[in-house]
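As you look at this complex, bear in mind that one protein chain is not there, while each of the others sits in place.
This part shows subunit A:
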Amino acid sequence: MLSRLVFVSGKLYFLVQASRSLQTSSQSLAPVPPLPEKGGKTRHGIIPEELFQFLYPKTGVTGPYMLGTGLLVYMLSKEIYVINHETFVAASIGGVFIYAVKKFGPQVAAFADKLNEEKVAKAQEVKDLAMTSLTQAIEEEKKEQWRVEGRSMLFDAKRNNVAMILETNYRERLHMVTNEVKRRLDYQIALQDLHRRMEQEHMVNWVEKSVIGQHHTSAGEKESIAKCITDLKALAKATQAKATV
């Protein structure tokens, strides 16, 4: 339990750091193997279990206890361990220590475990977040790769678009040319028509004026008009024959 606190508070961490810095092997440290669940077993807190296992085949279960008692009695009787005022001090401190460990041990252990778990949960959260973001990135990458495959179709469509625009342009220009040419030709035709009409009207006016001026009598008007008409017809026939020739 105390070691849990030590582990959490990291007081001995600098020693671990020192050991890690001395590692010069070329093997990589990751992934770090998980910590063992429980440490080496100890009986009564300070005697490793290995001693009991070592003495069990020869002396059974009570062997180490007898060994301990014998050693204690020997040291007391030969005064290798001297009883003085410090013995009582040590006994009191030992008693208080044992009482504190027995009473508050589980609580402190639970607290340290909770701290540990929070740390681990935070790290796990970060790791999970990183994993999800990376898998998402992988999926998007795959989607992009799929999109790339469709790029050739995109280019075909664009090419078709451009060709159509060019075609439309060309046709527009053709239309424009035709229209312009037709307009100019229509203008020339209208001009010619105007000329002929003007000549016709002028001739008619002149003929009317000269004919009416010459023949004042009303009796011979109809005759003269008929005569004029036949004359004109003959003239027209003559000019037509001349034109065809």
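Convention: contacts are C-beta pairs under 8 Å (C-beta built on N, C-alpha and C of every residue); 3 or more make two chains touch, one makes a residue touch a chain; residues count from 1.
Basically, contacts and distances are computed from a predicted model.
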(request) Leaving aside the chains on screen, match the unshown one to its UniProt name from "ATP synthase subunit f, mitochondrial", "Dynein light chain roadblock", "Presenilin" or "Polyglutamylase complex subunit TTLL1". (result) "ATP synthase subunit f, mitochondrial"
(request) With the full complex in mind, choose from A:38, A:58 or A:103 the residue touching the hidden chain. (result) A:38
(request) Decide which residue listed in A:30, A:61 or A:82 touches the omitted chain of the complex. (result) A:82
(message) What does the interface between subunit A and the hidden chain look like in terms of residue numbers?
(response) 1-4, 6-7, 12, 15-16, 19, 22, 35-42, 45-46, 48, 78-79, 81-84, 86, 90, 101, 105, 109, 113, 116
